[in-house]
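A selection of the complex's chains, in situ.
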Amino acid sequence: MTAISRYPVPELKDLPEDMRTRILEVQAKAGFVPNVFLTLAHRPAEWRAFMAYHDALLVKDTGSLTKGEREMIIVTTSAANQCLYCVVAHGAILRVYEKKPMIADQVAVNHRKADIPPRQRAMLDFAMQVCTASHTVEEADFAALRAHGFGDEDIWDIAAITAFFGLSNRMANVIGMRPNDEFYLMGRVPKAPKPAA
Amino acid sequence: MTAISRYPVPELKDLPEDMRTRILEVQAKAGFVPNVFLTLAHRPAEWRAFMAYHDALLVKDTGSLTKGEREMIIVTTSAANQCLYCVVAHGAILRVYEKKPMIADQVAVNHRKADIPPRQRAMLDFAMQVCTASHTVEEADFAALRAHGFGDEDIWDIAAITAFFGLSNRMANVIGMRPNDEFYLMGRVPKAPKPAA
């Protein structure tokens, strides 16, 4: 079997209590442990910061971005960064949240061709700008998003999700993080397991 | 005076205790509060994760990378991402740690021309690969670094520092984070103030 990381992957039983608890919760919810939880656990301090950042951006009730839209940003920009783990894992979560079995493949290949409304198109255009050329972001880019109803806090969310998964993409690419087989099919057929990070 | 962020910047007195304490510590050490602490404080949960990640990578005693080398990675890759805040702020810290007043300008413009030994050159080449094309990282890249004496944990460090500051660069570029004036001169003249994140 192919390794899920170039680095040593700790066993669940050897992890500190807080990490093990979180991982068991995810497992209970998703039916399996997404490999990101195990592979990054090689470095507990970074793991905790990573999860805290993740939760601060994705597990919250403020802002106008839906959970599906956040995943859409992740899949689109992760495809630009050619990160297999994030495209496959978050593609699964996107399908589940949006209840659209084709949306993840669409945004991963070319978000311009996806079946999405102009508001989401503008959101993804901006996410791609942050992903590939953040130094060019200017007031005019904020104005374009406001014209689609995004507030400044939403724009921060789009940028921060893109930036955080840019970090995640780079780590996954370097350590060779392998997506769990379960993700590939999740959300494509009626009775998919529930999503996890 | 030019704003230090496109977003509201909280006042120190309005911040939660843990954030205020950390910021006052930095101020005591550096003589001023680096703007990253105030501008990102607009989002306390993200701020806490950001600082935890930062500390996990930069404030630790393991691995063979020196503090100066970590800053070298930050300045080199932040220049590639055209992030004014990080090039200027971490350029200052790099000068202070390395006690080399010219090194930051050198790696920011072209790390290939910097006055550094082959080991650091290889380190920066890899950091640039992670920064601009992480999807191409393969075993051969690990082998090249090992040939310069870097262990696998060092390679994770190089990648993680690059990835984390890629996040930081994108946020700074989007919110228009302005470097403190103090950073520009720090470490260029004999009696520089002490560095801060």
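Each chain gets a letter, A and B, in the order it is written, and its residues are counted from 1.
Quick note on the criterion: a contact is a pair of C-beta atoms (placed from the backbone, for glycine too) under 8 Å apart; a residue touches a chain by one contact, two chains touch by 3 or more.
It should be emphasised that the depicted structure is a prediction, and the values quoted were computed from it without experimental measurement.
Trainee: May I ask how many copies the whole complex comprises, since the file places only 2 of them?
Mentor: Whole-complex copy count, per this file: 6.
Here is the rule we use: only the chains that are shown with their structure count from here on.
Trainee: Superposing the C-alpha atoms of subunit A on subunit B takes a rotation of how many degrees, nearest 5?
Mentor: For the C-alpha superposition of subunit A onto subunit B, the angle is 180 degrees.
Trainee: Taking each chain's centre as the mean position of its Cα atoms, how many Å separate subunit A from subunit B?
Mentor: 24
Trainee: In the complex of these two chains, what residues of subunit A are touching subunit B?
Mentor: 6-7, 42-43, 45-46, 48-50, 52-53, 55-57, 60, 81-83, 130-131, 134-135, 137, 142, 152, 155-156, 159-160, 162-164, 166-171, 173-175
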